[in-house]
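All protein chains but one are shown at their positions in the complex.
All chains are identified by letter, namely A and B, in their written order; residue positions are counted from 1 within each chain.
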Amino acid sequence: MSVRVGQASEARSFQEAAPDSLENSQLRHNIRHATHVIRDKRGKIVGEMPDWQQLRDAGSAIKAHVMRNLDFYLEQFEANVTKAGGHVHWAADADEARTIIRELIEQHGSKEVIKVKTMTSEEIELNPELMAHGIAPYETDLAELIIQLGEGQSSHFVVPALHINHLQIQKIFKDKMPLQEMGISELGEKPPELAEAARRYLREKFLRVKVGVSGANFAIAETGSLVIVESEGNGRMCLTLPEVLISVVGIEKVVPAFQDLEVFFSMLARSATGERMSPYTSVWTGVNAKDGPKEFHVVLLDNGRTRVLEDDEGRQALHCIRCAACLNACPVYGRTGGHAYGAVYAGPIGAILMPQLQGMEHSQSLPYASSLCGACYDACPMQINIPEVLIHLRSQIVQEKQSHIGGKLSGENLAMQTMRKVFQSETMLRIAHKLARIGQGPFVDRNVIPHVPGMKAWTQTRDLRAIPRQSFRDWWKEREKAGKSGGRP
Amino acid sequence: MISDARNQASKQAIMGRIRAANGDAATGTAEREAQRAGELAQIPRLFRRDGKLPMPERMTLFQAILKHYGATSYVVHAADVANAVARILQERQKRRMVIPPEFPQAWVPQGVEVVRDTEAGLSNDELDKIDGVLSGCTVAIASTGSIVLASGRDGRRAISLVPDYQLCIVKQEQLVEFMAEALAELKELKSMPLTFFSGPSATVDIEMTRVQGVHGPRTLDVVIAS
Partner (left out) sequence: MLVSLFIGCYNDLMFPRTGQAVVRVLERLGHTVEFRSAQTCCGQMHYNTGYTREAQPLLQRFVEVFRDAEAVFAPSSSCVAMVRDHYPKLAREMGEAKLVAEVDALVPRVFEFTEFLARKLGVEDVGAHYPHVVTYHPACHSLRGLQLGDIPYRLLNKVQSIRLVDLPEREECCGFGGTFSIKNSDTSNAMLADKVRTILDTRAEVCVATDNSCLMHIFGALHRERTGVRTAHIAEVLASTEKEPFE
């Protein structure tokens, strides 16, 4: 098995990539606007639910239960899909998934596919594979279409094009769409006009293309059904009109029973877009002779998920229902956007999922891309304790570093070992205090340290208070000597 | 090439890794089954699952949320449904509507050409050219402003997808308060294709501006028969 999640293994570290994003004022403006809008909407719509916490309790319990019994539920799902006339394929990694999907399309003979937005497709990098084999994949989700035509990169997995403004979209459409043929002589810049252009561009594809590719939000073991939650209707088009439907679904998407949707349907749209329900939710099972595709395939994707399952603490990352509430709540993501994470899954969930899926050599800067503020944990409908998993992953990174001599001798490790020793002895602590007070001497200017080499990362932009002449414990000792009544604090 | 053998090998590898991660030998043992069933039963479901809202308030809530989504709703007496539908379609200037095979004759409006979607089914092009779709539904949810259409009862999915206009008739007794209740109502149909509609098609992908109607019916009218 060779796990590969998008381009993560070639990406720059977060520390290297973030400064570029932080300087991009268009991105900063758009992402601030988008995350604040959704955050406010989410806050209001969740605020009207007196039983939100009870839903979270049920959701996290169901997911934890599924992970503990994942083999059972996957087999039950497979049996039911097969019973309903569908085919189940098992993909150990991205390579296998790509090959399976491509071969299924080639078997059918179609040179085009219409696609519903799915993170799993990006994860396995399906589009390049298809194109390399003469198959044209058409993204039909408006944001994915914009990114595909503009040859860009998604920056948010619910609102992928949030870093792009309407003028940029207008240009992309003008450059890449056959507007005249579509009956549009002048394409304006207003969102409704842009949406109309997208509608016309895609409609002829929906009515014509014979193979559809999708993911799924949930896979129901009890019935062998898949669920897709969406806003525009492009999902329904791809699920209903083609002759063949191929759905690539992460193995963690499984839920036990149809009735369990009562929990997830009550939380997903509220968390993702601040709506009670998205405009369309589709549930389908295998093949229905009178309705929809004649041939249906599910590709169950591992690609590192079983590795995540091995970690007792880290496995809660598999509970994610991809609502992106954590992204919208995160003060770090909200300023750097998704590109700085260099990963298909960005933001807080990306920071804990990517290192576990891909392995620690890649993505190891991600667990440190957080101030541990906890806003993500508050927002997560599945109660994934992201800060705790971040610390857990940091500890794995540190232990890995310490296992070889280079890491042992790193500045950070030596500093940490020194601090530990100092904190293990009152005497050493007092000495350290004295040394610090002496050491700061040359750098103090009017009670403040504006600059000190070795602490450049801080003093470049922030002043540092000078260490006072007397520590608290010194003051207390003095006070005790003077007898308490004498020393007024 | 992905052969059956390779598929089975991958399946076993994945299953093996799952079991190793969970410290389990295999599925199928009575002990594991009992444990699984026991755990499932322990899952706390203390959220609201039983609606207590009386019908008048339920209807008001339902209509308010539909309005919020940009859908228009009307409340009429059960006996007046066909007339109300005829009036609405005339106002909307819809002259040719597709209806599901199961659509009740009593609801068929005068003055409108209705095309029953038969076994052969209208083609995609025919659906593209028709003025709209007229159907009933299986269940509706007041607290989320949702309407559920089930294939085999409310028409195959394409007829409520390709046309640009949708008029849906909801019988009052089909309106429940909470999602949990609706799913329970759908128990017998859970393996059929189901579509939950919550307002007309929309997107916020362009700078977070909500734009109505990308694909799917851009206009949704709802008639509630009391």
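By definition in this document, contacts are C-beta pairs under 8 Å (C-beta built on N, C-alpha and C of every residue); 3 or more make two chains touch, one makes a residue touch a chain.
On a predicted model such as this, the values are computed, not experimentally measured, just so you know.
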Considering the complete assembly, the absent chain touches shown chains A
Considering the whole complex, which of A:Gln26, A:Gln53, A:Gln107 or A:Ser395 touches the chain not shown? A:Ser395
Which of A:Asp175, A:Glu204 or A:Asp378 touches the chain that is not shown? A:Asp378
Can you say which of A:Ser2, A:Gln26, A:Gln53 or A:Gln470 touches the chain missing from this structure? A:Gln470
Touch rule applied to chain A and the missing chain gives residues 14-15, 18-19, 22, 331-332, 335-336, 367-375, 377-378, 391, 393-399, 416-417, 419-420, 422-426, 429, 433, 436, 448, 450, 457-458, 460-465, 467-468, 470-477, 488-489
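In this text, only the chains that are shown with their structure count from here on.
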Just the number, please: Cα centre separation of chain A and chain B in whole Å. 29
Chain A residues touching chain B - in the complex, by the definition given at the top: 1, 30, 33-34, 37-38, 50-51, 54-55, 57-58, 61-62, 65, 67-72, 74-75, 84, 89-92, 96, 99-100, 103, 141-143, 146, 159-162, 165-166, 169, 191-192, 194-195, 198-199, 202-203, 206-207, 222-225, 231-234, 236-237, 239-241, 251, 256, 258-259, 261-263, 265-266, 273, 275-286, 288, 290-292, 300, 302, 306-307, 309-310, 315
In the complex formed with chain A, which residues of chain B make contact? 1-2, 6-8, 10-11, 13-15, 17-22, 24, 27, 32, 36, 39-40, 42-49, 65, 69, 119, 124-125, 128, 141, 143-146, 151-152, 156-158, 161-162, 178-180, 183-184, 186-187, 190-209, 211-216
